[in-house]
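This is the structure I want to talk about, given as structure tokens.
Partial view: only certain chains, each at its native spot in the assembly.
Chains: A and B, in written order; residue numbering restarts at 1 for each.
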Amino acid sequence: MKKKSPSSRKQADQLCRWLRLFYTKGWVTGTGGGICTAMGPETVLMAPTGVHKEEVTPSDLFVVRRRDGTVLRPARNRSLAVSECNPIFCTVMNLRGAGSVMHSHALSAVLAADLAGPRDFLIIDELEMLKGIRGVSNQAKHAVPVIPNTARERELTDQVRRVLEVPAGAESFCILVRNHGAYIWGDDLWETKRHAEIYHFLFEAVNARQDRLRGSREG
Amino acid sequence: MKKKSPSSRKQADQLCRWLRLFYTKGWVTGTGGGICTAMGPETVLMAPTGVHKEEVTPSDLFVVRRRDGTVLRPARNRSLAVSECNPIFCTVMNLRGAGSVMHSHALSAVLAADLAGPRDFLIIDELEMLKGIRGVSNQAKHAVPVIPNTARERELTDQVRRVLEVPAGAESFCILVRNHGAYIWGDDLWETKRHAEIYHFLFEAVNARQDRLRGSREG
């Protein structure tokens, strides 16, 4: 394996910086959540599993093969294992051409998934912030896929693969997982951060509007 | 164009500092929102569009002509474009004599606009914090104009111009945009920051009081 280029060092720093940012936002608390970013067409830089995400440094990161998630270079700290999200991250990258994927354990995502009830999609509309999603207008009825949770994160992979093939959610850069959180992606670390901020805003907005509506239904 | 004076450098630093502050408050997340400030009677310093606002540095700022928004000096980084809010910012400055305008994508602003229902104004009263708005007392029934959202930010300009000519909202330093957010202005960056903090507090207050009222209407 060739030596790390300066640019991959920069990406590693940026990835760790995003983890610290996401922690302050409550998206990756309790060692939950994660993130990855492509280093090129074939390799992906990925956070470890089961660690306090805001403490992750570049030497804790793994390099995996984008095609199938095989670990090409383990973290320098050999006690670490690669993110449980590895197969899901690679699936999203391969099926959607994403350059970076993050996984959020935010409460707002869990509550937004609750709103979908038994439906397979959460429809979000009437919000300017929809324009922050690549290709989406503020006039859209934006359909975000919602899938059930499973006992282990790896077992979600099949569901993720299936839902990414459904045309109805083709405009979404996000999949909600009931009782769990969300996967959100973009072209690179920066777009993924923008999409993550947008989707979490949208979750909070639909939650607040729905709760207000329910409180006033009798009024 | 003459070289930047030390004082314009100071203004550029302050403008970027406010963007970082506004980001921590959730007003300009997901690359949304913006800000500008007058550099003199004819020129305005303005943030770029579509970038992560908390990352903006002085070299990312544009200088535009206050009268019509023409870009007089682009950002040093030539890949940037000037804020989509440019025509709205200039309209507010020209019609109200504002020295600085900010644009917020806060959820509290969206929810406060919801409260206005079909009315053209949100009335805010019974709050000491009204005194934080220049010329307003805590006995006021303060009328904040509320306008509908449009497909593109530039198309809002006509509505902003029209609403600024309605006498009813003449005391307001804020326009709420449904499903979108708010424009808030002041004499300079400092008053705009004070007004932004005041109006967002007022939005949160009317939201909380209305939600409590609805919850108890049946009680």
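One rule holds for everything that comes next: contacts are C-beta pairs under 8 Å (C-beta built on N, C-alpha and C of every residue); 3 or more make two chains touch, one makes a residue touch a chain.
The shown structure was predicted, so the numbers you read here are calculated from the model rather than taken from an experiment.
Engineer: For validation: placed chains = 2, all identical. Expected total copies in the complex?
Structural biologist: Altogether, the complex is made of 4 copies.
Here is the rule we go by: only the chains that are shown with their structure count from here on.
Engineer: Roughly how far apart in rotation are chain A and chain B when fitted on CA atoms, stated in degrees to the nearest 5?
Structural biologist: To bring chain A onto chain B, one rotates by 90 degrees.
Engineer: With touch defined as at the start, can you tell me which chain B residues reach chain A in the complex?
Structural biologist: Checking each residue of chain B against chain A gives 29-32, 52, 105, 107, 110-111, 114, 149, 151, 177, 179-181, 210-211, 214-215, 217-218.
Engineer: Which positions of chain A touch chain B when the two form their complex?
Structural biologist: 126-129, 132, 137-139, 190, 193-195, 197-198, 201, 204-205, 208-209, 211-212, 215-216, 218-219
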